[in-house]
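Mind having a look at this structure? Questions to follow.
All protein chains of the complex are present and in place, except for one that has been dropped.
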Amino acid sequence: MEEESGLWIEEMVLDRDIAVFEAGIKLGALYHQFIGTPVSTATAEELGTAIEKSVSLQPWVSSVEVEIDREKVRENENEFRYCELRGEMLDVNVVVLYEEVEVHARVRYEEDMGYPLMRVEKVLTK
Amino acid sequence: MEEESGLWIEEMVLDRDIAVFEAGIKLGALYHQFIGTPVSTATAEELGTAIEKSVSLQPWVSSVEVEIDREKVRENENEFRYCELRGEMLDVNVVVLYEEVEVHARVRYEEDMGYPLMRVEKVLTK
Amino acid sequence: MEEESGLWIEEMVLDRDIAVFEAGIKLGALYHQFIGTPVSTATAEELGTAIEKSVSLQPWVSSVEVEIDREKVRENENEFRYCELRGEMLDVNVVVLYEEVEVHARVRYEEDMGYPLMRVEKVLTK
Partner (left out) sequence: MEEESGLWIEEMVLDRDIAVFEAGIKLGALYHQFIGTPVSTATAEELGTAIEKSVSLQPWVSSVEVEIDREKVRENENEFRYCELRGEMLDVNVVVLYEEVEVHARVRYEEDMGYPLMRVEKVLTK
């Protein structure tokens, strides 16, 4: 396709590419693993910690912080006083370190866009 | 189909049916929610607790115990020293109480069958 | 606990219990497996069919119908014209046949309750 047109140049895959790619994997994975989990204001913090521990195990993760918005959990609680974890309740920061590149990535619900935006916040190199 | 044959009789839905049905929901739900979660021998216990808390929130659950087999986790750990939670690592007991019926249900991997069997272990009534 | 009070009687586990339990498993499982899947009005029908095929494979399922509400999908579509599958978009009917008991179960979002209610709709025996 495009490659055939001769206009595309194949680049070396850099450590930086791998660092950023790994950060994307972590956010995509945790989001689809944990969305739907039953949660309440009483269990939100503990669930957040369990997600952090789980993400921390994965390759090249140097830190992860998961915030579950208890106010939004409360608003969504049903008559049994729990709800499902949804994107709009999550704010996750992941730091990936691969060789000499550090990537800070985040997923947070953007009210005006109506969906959880995943983005690269910082790329640091030595 | 069968209904048309005139041989099938529609029964009242009993409290007992609801109790057993709810137990099935809990096992099906937790299995498909948490399978695939990154886990290690170091985080197995805490992940088990998080699953227990999550299941406990759901209607009519009176108790839940989650055992994650650390030996199997260890055997499956990759070079990064974690693996994905799989059915063969899980042993979960759930007790549901609905009106005057208590149901004990369990999911545990059956080695000889090669899959995680979910079953009703006890039905108690007053 | 209750068992110790001497007031609880342990019952035989009946085919009917197993039939109803299996119906619960199917609904709990499919819900937590597929919630969060990217979907659009264009792919809703095909995703519904894939879910049906997947549930049909499981033991004792004699039929399953999955409706994904395209109107609700449309309302939730973001700027990229898709959304995540959510409980409020689903209406699923499962029929389980175990020995001589047939159970019809359903999960559908109840607007006034604000959550997807799973229930036993019919129990038929010979």
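Letters A, B and C mark the chains in the order given here, with residues in each chain numbered from 1 onward.
Here is the rule we use: contacts are C-beta pairs under 8 Å (C-beta built on N, C-alpha and C of every residue); 3 or more make two chains touch, one makes a residue touch a chain.
Small disclaimer: the values here were computed from a predicted structure and weren't measured.
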item: Partners of the unshown chain among those that are drawn; value: A, B, C
item: In chain B, positions touching the absent partner; value: 31-32, 35-36, 76, 78-79, 83-84, 87, 113-115
item: Interface with the undisplayed chain - residues on chain C; value: 33, 36-40, 43, 46-47, 49-50, 53-55, 57-59, 80-82
item: Interface with the unshown chain - residue positions in chain A; value: 2-3, 7-13, 16-18, 20-33, 102, 105, 118-126
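By definition in this document, only the chains that are shown with their structure count from here on.
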item: Same-site or different-site touching of chain B by its copy chain C, using the half cut; value: same
item: CA centroid of chain A to CA centroid of chain C, Å; value: 29
item: Chain B-chain C separation of Cα centroids, rounded to whole Å; value: 16
item: Touching two or more other chains - residue numbers and ranges from chain B; value: 33
